[in-house]
Structures are given as C-alpha cells and as structure tokens.
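Omission of a single protein chain aside, the complex is shown with its protein chains in their original locations.
After this line comes chain A, so read on.
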Amino acid sequence: MTFNLWACACIVVVVVLTFYLGYYGSRTANTTRDFLVARRRVSANQNAAAISGEFLSAASFLGIAGLVLKEGPDQLWYAIGFTAGYFALLLFVAAPLRRSGAYTLPDFVEARLGSKGLRGVAAIVTVAIGYIYLIPQLQGAGLTLATVVPGTPEWAGIVLVTVVVIVNVLSGGMRAITLVQAFQYWVKVFAITAPAFVLFTVFVVGGPPEGQHDLTSTKIPVFTADTTVTLDDSVRIRVVEPIRLEVNGVVDGMPANGKAIWLSGVKDVSAHTRLSFPAGATVPMVEGATVHNSDWLRPQSGGRSALFNTYSLIFATFLGILGLPHILARFYTNPDGRSARRTTLHVLLLLGAFYLFPALLGALARLYEPGLLVTGRTDTALLLLPQAMLPNVFGQMIGALAAAGAFAAFMSTSSGLLVSLAGVVSTDVSRGRVRDFRWSTLLVMVVPVAAALGLRSHDVSLGVGMALAMAASTFCPLLILGIWWRGLTWIGAGAGMVVGGVCVACAMITDIVSGYTGDWAPALLQQPALVTVPLAFGTMIIVSKATHRRRPEEVNRIMLRLHAPDPLGFIKDRDVLRFGEGQSDGRHRRLAIRSRLRARRS
C-alpha cells in the first residue's frame, strides 16, 4: 500500500476541527461546574449526540465489523448489547441518577450511602474501569495510523490522540468536549454510512470478486489474486486444507525461506514473517476464526461454549453500560431528570442508526479482504476494504473517510474518559478546583499512555468487553440497588463491589497471562459477567440485610429526591453545596480563610 495522502488530509481535518471546537466550546469555561458538568445546561438532543459520540469507540467503529469478518453474526451481539445497555440505563438509572445531583459516581455513592470510605473504593473502581477502557482506545489509534499511513510507528497515533485530547480537556473540560463529541458522532455516522453505501453499490453492480466462494457455500475463503502478507505480530495459524506458499521468516521456531507446502495443522508463525500465497489458495486463518463459510454465516454454529459466550456477552453489555463512569458523567450535564430520560431515548435512536452498518461491512470484508484473517488484524477491515474493492483514487478517498471516522472515535471516547477520570481524581483526591482538575488530567493520562505503549495490542473489542464486565459487576448492582432498594447499606455495597471487582480482575489477569502462554484459559474467563454479576448482587443484598442497622437515617429523604418529579423541585445539586457556586480557583477560598483567621484573632 502506498502513502495515502487522502487519509492524512482527512485525519488532519478532523484533528483541526476538534481543536477548534474544543477552543470554541471552552471560551467561557472557567468554573468547576463548567469543567465537570458543563453548567448542567446541555440540551437533551445535544447531549444525546455527545453521549453517542463518546460511546461509539474504536470497538464499535472498527471492532464489530472486524469481529463479524472473523467469527460471524454472533459478534453482532456486541452492537445489540450496547444499545440494550442504554435501554437498561434509561429504565433504571438515567432520571434518578441525574436527580441525585451528584458530580461523579463516587459522589453519588457518598450522597446515597453517606460513607466517605466507600467513596474512596468507588473512586478506585472508576479509575480502574477508565484505564481498562482507555488503553485499547489508544492502541487502536496507533494501529489505525500505522495502517492508513504505512511507515509510521504505532506510538505516533497514540501520541497524536493523547495530545489532542489533553489539550481539549485542559482548556475547557466537559464544556469543551460536549461540542466536540456531538460533532464527532456525526463524523462517525458519515464515515461509516458513506463507505457502506458506496461499497454495497460496488458489490451489487460488480458482484463478488472473481474466484471467491459464495458466502453461503461450505468452502473456505480463497485468495482471489496473488497475495503477500507480512505479519506484524507472531500469530498461531490453523491450516485446514493443504496449501502451497512461499515463506520468508520463522515458522514453528525454525527459520523458513522459499517455497513450502503447509498440510493441515497448526503453525506458529513469528512476527515479521512474509507469506506469499498464489491466487486460488485457501486462506489459512488465525486460531479462533471461523473457517468454513457455511459455519460463519450461521449464528450459534460454535456449540455450547459459544452459546455460553453469547449469553455472557449479552449479560455484560446489558448491565455493564449502566455502570460505565464516563457515560454516567455525561448524564450529570442535563438540566433535570426528565431531560436525562429524553437524552437516553435519543441515544437509542442514534446508536441504532449507526449499528445497522457494521454487519454489512464485515460480510463484504470476508469476500474482498480475506487476507486479514491470516494476520488476525481484522480490526483494520473497515480501513482496508475500500481500497480492496475500489483500487483507485475513489477507493482511497473512501478509505480516508473511514480512517477519519476512526480517529474521531478514538478522540471522543478518550476525551470523555479523561474528563470523567480527572473529575473523580480532582474532587476525591484534591479539593476540586479548576487548577486541581487540570493537574489531575495530566496525572491521570500517564498510566494509560505507558500501558498502551508497553502492552501487546489485543483485539480492540475485548478490552472493552472486560471494562463492561467490571462495570457490570461493581457499579451496576450498586446503582440499581441504591436507586430502587431502601435496604442497601454502605457495608453491603462495599462488599459487593469488592467481590465483583476482584473476581473480574482475577479473570482478566489470568486471561492476559494465558494469552502470553498459549491460550489455555477457558471461555468463562474471557466473559466472566454471567457469574460475577449475580455474585456481586447477592453479596450486596445479603451483607446489607445482615447490617441493616447501618442503613442511612435519611434514606427516605434520599429516595424522595431521587424519584420525585422535577417540577416539585427536590433536586439539590451537590456541587453547589460542596464547592461553592462559580468558584474558579483557589483565590476565593484563600480570601475566605484569611478573613476567618482575622476574625479568630480579634
């Protein structure tokens, strides 16, 4: 692939517009309320676009199409689960959470359960979820830039996204990124609909590529032209039908150069190996991909363990979305509970519109770009497909558009995560002034950038799946029980969060270790939600019942505030109570302290 000028231009345009909108949005941002909740004056429609923009991360934009290419329609449960997760958010959380008047999730915990200690636990879990979610975003940015502009190292994309996001968040916090995220939603919608329509037209007019097997046949996809694939990472490839190929590199630990015949079996191919396949050869695929087209086309062809995986995924997404701190943070920007509900409803529409397209693109990629199944880099399907189908300037332009959309995805999600993490750190660790917020922003970003540079890049969606499992096993039971059940005590909530969080963390660590040492971990560890979520719910209920004397005394008044309709005027915004209205930096507080000292002396 040659140097793609169009892609560079498109990415630069999106980055510059992001800077500009961030600057435009942050002109009048100077108070803590601006930085954390955009003064709570964001309209339902704008907030819905911003929430969708924030949520449609790399996992949605690139990941789902790639997973469909690799494993078939079962992977569409990610998209369905995400949308259904927002539905659960609408049903159980949106309006009461906004009415609680909290600033961040830990703030809600303190308001509802009245425990400072638990607030700390919630802050730690928030940061953990944020990091698990942020690392794949940054890695995806590196991967995308390296794909569309060959020759750039992976760290370049990571650094680019980090810089843009930090500058925007530093300049205006939530105020700045609201506008940016709303804009980026529309960029992403355009960047997925335009390629989908154009490429589908090409497919209808031109038909499938010459020599490629029909998706309904029982055959394995083949290379339709002589293809050379260079591996960036070492992969384990499963060969089903014997193929003739040319190898330059290391296979099964032995150097291999020249022509070779691979019989059926598993091959460990090291990084930087070059494989050249003649036209007509069947595509050997990475372990885990569905080999035969007929199996690929039919949902639930993977037997009982695949069924378990699907249900665990549905469970994790349906309940995980409503515990994602960066998503919840956006709901605090609505003026009242009713508009929070309207916002969520609008989000359902916006997400549904977007998710109509990844399935189509994944299927097209299986016909036109089967080479990705060798390297396992199926996340890049959407970026490479346009050029594979239209090998001319037009294809380059469409591919550039997709790349721009992918960058919008990385930037909007990372900035949302960064604002919510910096909000939590600045209000929990320090005193929650604008200055603290800015320092927290810089501090918070160090770990994920380092991790993104250091860790092996996994499939982008899987990291997100883990973050969801974590959210579903910690904040989800806390929010649902906290909002709807008077009996929750802080001890019960803390115990449930610790049990759920530790179980998911153990599963995740085991899974990563097994990924480095030969994939021995069972499916349960990749999708632990089906077990950990009931465990967390059960712990919270049982421990709360055992400690029912610790129920907060004000529980009735708190329930009233959470559920009373907005016109009755029970919303009490905690930020006003806690931080003082319109306080911009330490100056007012210093003056107050000075006069207090003077009064004490006299």
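Methods note: a contact is a pair of C-beta atoms (placed from the backbone, for glycine too) under 8 Å apart; a residue touches a chain by one contact, two chains touch by 3 or more; residues count from 1.
Throughout what follows, contacts and distances are computed from a predicted model.
Student: Looking at UniProt, which of "Integral membrane protein", "ABC transport system ATP-binding protein", "Branched-chain amino acid ABC transporter permease" or "dihydrouracil dehydrogenase (NAD(+))" names the chain we cannot see?
Tutor: Matching "Integral membrane protein", "ABC transport system ATP-binding protein", "Branched-chain amino acid ABC transporter permease" or "dihydrouracil dehydrogenase (NAD(+))" to the record, the invisible chain is "Integral membrane protein".
Student: Which residue among A:61, A:318 or A:490 touches the omitted chain?
Tutor: The missing chain is touched by A:318.
Student: Hey, which of A:41, A:219, A:236 or A:298 is the one touching the hidden chain?
Tutor: Final answer for the missing-chain contact: A:298.
Student: Among A:18, A:32 or A:83, which one touches the chain that has been omitted from the display?
Tutor: Result: among the candidates, A:83 touches the missing chain.
Student: Looking at the whole complex, which of A:349, A:455, A:509 or A:542 touches the chain that is not displayed?
Tutor: Only one listed residue reaches the unshown chain, and that is A:349.
Student: State which residues belonging to chain A touch the missing partner chain.
Tutor: 73-74, 76-77, 80, 83-84, 87-88, 90-92, 95, 297-301, 304, 307, 310-311, 314, 318, 338, 341-342, 344-345, 348-349, 351-353, 355-356, 359-360, 363, 484, 556-557, 559-560, 563-570, 592, 595-596, 598-599
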